[in-house]
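Chains shown are a subset, placed as in the full complex.
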């Protein structure tokens, strides 16, 4: 069954590539601005042979991993804390709603002022953007606790911490998984955007160079790399999910069919 | 031990206001086994939740050993009517049973013994590693019972705990409850719809009226303490008592029925769905 | 990051001072890279390292907060910054127009077969520039004015240089003010130059400059002096060694070789042309770019 | 009435404290990039006058609304399809995950190739970012519909549209709403990003313009305005959610302590 899924996924990607090949070949857009995958592949080959590319990839991934880790940890922690202490929830909700839509791109000058074009600038933007994703999912997830399950826990004298651990957390987990998957992509997006604009080392700054150099296939090759990164991240998230949510309706239904 | 005084509960919300319980006053003494019967929707579950500190009464109070109950008191276990939803789907059966013991801080070896014993005593020695949703309805209900038993509570509140098991298992579980009650001296409040069960199990049966609920009748069950399925149920006194309870429930329903449209009318043939 | 920050990551060790320069990875900053490569900065006791950012919005705060000691920015941006109370100080020329009409490194172009023949025809048309209210639209307006048109009738839209070729070809904009290498890409695709706005502003227009923060300049006059001298030498060297420039550009950009060999290189004169900056200031004032008039005496070295 | 005052107090309490802190911390600042809050607030009314509201705020909000609505439709529609068919999910997921990881700023030029440089492009950019939380949450919500309910619907022959309308969508709605909530703020962010390209009006455009021209206090007012906009939209969202998910909040609260 897993094999069938992999095959289907590969077929999906193949269709996508074929579409990408057809659009410029049919003359819908000029191949100069929208190179077909075959040409992108050539540029990608160039990049893969370049040491600068690999060190950029490492820089981007460092920013991504750190940023996502901090954001997820903080998001989950704050989310649980806010729901466990109702007072906090009431007090913070307006502030959260105010801060959330402030675009991280608008914070770029701020980040540069504080940390220049170092990793910490990137981290600031990454964490700021992906933190909200996790937080909101946690808040909605905890709200989803079945009242009967919660009552059961309370009647057996489970304390606050135990209820968080054994009731709230498992209920919220599917939401959290979605939140982390969202945050993972957002973190990648922001890491690359920050590098692109600020010039911190990483894939983003390579993209910026390719853009300003009119090296269109190289630019697309680098974009492809970010896409592939996203793909791999999702594969990882799915694997974790299959383990962590084996009991859940969404995963359970599939095993039985 | 458990004092219910002038308990009243009105549900509000989503445009509906229901006076579920109007005025309940009764007492359960320490070490007593009281059965609660009453028409469907009369407020038995509501009452149990108020006693368990899970629901705040609109007025009146519940006292445990003279102290008002404001939250779930320690040493009390509840078997919920919605057994399926009260088991955590993310934990295996054994983990579900073990969780409250862990929270109680029992050592691992003891926990394990309690879990195994409890599962065995409800006839599920092999289900320990299954997830609750892999079990049949009756098995799930028995897991919920096992969890309560393993907890070794002083007070045990059970809300129609045997509704989903077969007759034989039910009889066995009834005997199990009586044995545990006698041996451990725990206090048991047992909600059931089965009148025979109420009479067979209880030292006392409290009959509730239809909603808005008051106590319709209280009945002391003067059967011998040593009961068994074969002989007790055919004794003349048993039959008398069950007839009495049955009549009381009918009286309770009749009172309510006077002003609403009726169920028996349907059965008589004029209220059924057109077809 | 307060403006009192003097050192940043600049540190002296064994007679050489480390300085960070914020640049944009385009042809214009080739002298810095060339100076690095040729050891010109080393000679003056400077250990220069560069950080490529996308534009002034990241470089100016970086310089002001002391993350970079020096930065590269176009002249108008610096004047705007100064007029808004951002304490910047130009230290050296950056890049200048070639001064040759029709052979500059930035030009107003239209697509192949366009009916627009001169800047005057732009009335009522849409022109792409990479940033609005900055040096490019000011220059284009001057071209329109010089060609006898009404600059207020021209519509401008913001578009990054790398997107100009596609937008022109698809007819999303009527003309574009493009610089190298986008300019060569457009010309390769058959585009036509209709004006050289930089040249129209001034034959020796100083388009961009290297700058530092006034706080840094006040605290480290010696370092600034060394940077000025070294950069001047690097500019002169670059101006006279176009082939080496193309080589070094190939290293820090990804401009395809076919394009790179054709790009028109800018001029890198040693000194800032104060008169051209003054012209630019007047034009900017006309266009309402400044809150208060910039103080050129304080800005220029 | 009392409850309302309480709510208002809670809503403004923390922001007031934070603003107070900001005010105090920034009051003596001479750093051009960190203007005192006093200056920012003084600038605010002069920047966001009636004229600017009309020429920048309204177009931005309209584009946001259009992009958000598009994302909602596509996200829920596609999400339902993907969530209910395992094959479709396996087929689409790699491509979607690929696209999701591409940063909007580099995606915009590609979108421009197809959608031009006008409002269509901006709406597509906004939608292309907002769609992910909606899509992902819908997929997960649809996958998690309770099996007993699914069987009930099947046995009563509730299929096709009826099944979607009466079972799948309501069952997934708590999670879909969570996604829509996320999308709202992402939408505002993308509104700004989309206006960084080929724009000549809009809040995002204006903020970036201020930033580039070093009108720093004006830029800060723009950031405040964005926060304010997000807050207002989220209040509106809150009321809509209370209506749509009335059953859900009632159910979840039904057995909690009153």
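The first chain written gets the first letter, and so on, giving A, B, C and D; residue counts start at 1 in each chain.
Keep in mind that, in the parts below, a contact is a pair of C-beta atoms (placed from the backbone, for glycine too) under 8 Å apart; a residue touches a chain by one contact, two chains touch by 3 or more.
This one's a predicted model, so the numbers in the text were calculated from it and none came from an experiment.
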Formula for the entire assembly, written in the chain labels shown: A x1, B x2, C x1, D x1
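Just so we're on the same page, only the chains that are shown with their structure count from here on.
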Between the pairs C-D and A-D, the one where more C-beta pairs touch: A-D
Centre distance in Å when chain A and chain B are each reduced to the mean of their C-alpha atoms: 49
Centre distance in Å when chain A and chain D are each reduced to the mean of their C-alpha atoms: 17
Two or more partner chains touched - positions in chain A: 29, 33, 109, 113, 148, 151, 196-197, 211, 219, 248-249, 252
Contacts with 2+ other chains: residues of chain B: 49, 54
Footprint of chain B on chain A - complex, ascending: 146, 148-149, 151-152, 154-159, 162, 166-167, 170, 173, 247-249, 252
Residues of chain D that touch chain C when the two form their complex: 30-33, 109, 112-113, 116-117, 196-200, 205, 208-209, 211-216
Touch list for chain C against partner chain D, complex: 1-3, 55-57, 60-61, 64-65, 77, 80-81, 84-87, 128, 131-134, 155-160, 162-163, 166-167, 170, 172-173, 289, 291
